[in-house]
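Missing here: one protein chain of the complex. Every other protein chain is in place.
Moving on to subunit A:
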């Protein structure tokens, strides 16, 4: 007979030897710490967020001050990352642009969640015509190429950052909707839901008290991935000049305005490009790590 023990395989993190069973959070932290790349990525994201948050302290120049005579300088002692086409300090602008890029990603993801999750819960739990109607709408939205849909929405609204983020939020909503609906469908057939219903629990109480907590894990993974793609989406829209409006800039708009000077001043393209690359990559790696650390543990039989 094979005994299955909850102990992890040799070499993995140690199971704490206490009497109390491990809480889900402790278990997540223990497992996440095993995901080395994800830990590194997490540190990167924290650093990027800190840099953005502390931009006023870290910046060496006012990000909007132009010295036209000092335009297109290569990186030097005075301007660590050089100057842009209007003679502004690229290092300082990069910090402030990071604020906008990250804030934009948070906004977009929040809008996606706010739209997608409640509707997904409703569709999955209530089934019937609610599910049919909402699912078809989600299918319709997903069938439109994401960037085109976002551009169309920005075109209808004012071209600024908030519109761009609403647009990206709308693009995201069906993804959150589908994910939530799928988890809800799986959970609603469980016996504990039946039990809750049989003691007179309202739909609302059951959804918030029992269904949502059980559908959360995949959502957390999706949020991390969505953050990364939101930065990329925002960059694309601002690259096209439809997102953030001057004098503010995001990494995408810094990149967009600089492609003209690629031959003369490649650093203007490379620096915001790298910022986008590193941050998006970090969010994706975190997403992978979170996915592997949540949900059912892959347990291995003892020898």
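In this text, contacts are C-beta pairs under 8 Å (C-beta built on N, C-alpha and C of every residue); 3 or more make two chains touch, one makes a residue touch a chain; residues count from 1.
Criterion: contacts and distances are computed from a predicted model.
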Legend entry - Name per UniProt, for the chain absent here [options: "SufD family Fe-S cluster assembly protein", "NADH-quinone oxidoreductase subunit K", "Carbohydrate ABC transporter membrane protein 2 (CUT1 family)" or "Peptide/nickel transport system substrate-binding protein"]: "Peptide/nickel transport system substrate-binding protein"
Inset, instruction - Would you indicate which residue among A:36, A:136 or A:260 is in contact with the undisplayed chain? - result: A:260
Legend entry - Contact partner of the left-out chain, one of A:22, A:85 or A:292: A:85
Inset, instruction - Just name the one of A:32, A:239 or A:283 that touches the chain not displayed here. - result: A:239
Legend entry - subunit A residues touching the omitted chain (full complex): 64-66, 68-69, 71, 85-87, 147, 155, 158-160, 232, 235-236, 239-242, 245-247, 251-252, 255-257, 259-260, 262-264, 266, 269-270, 273, 276-277, 280
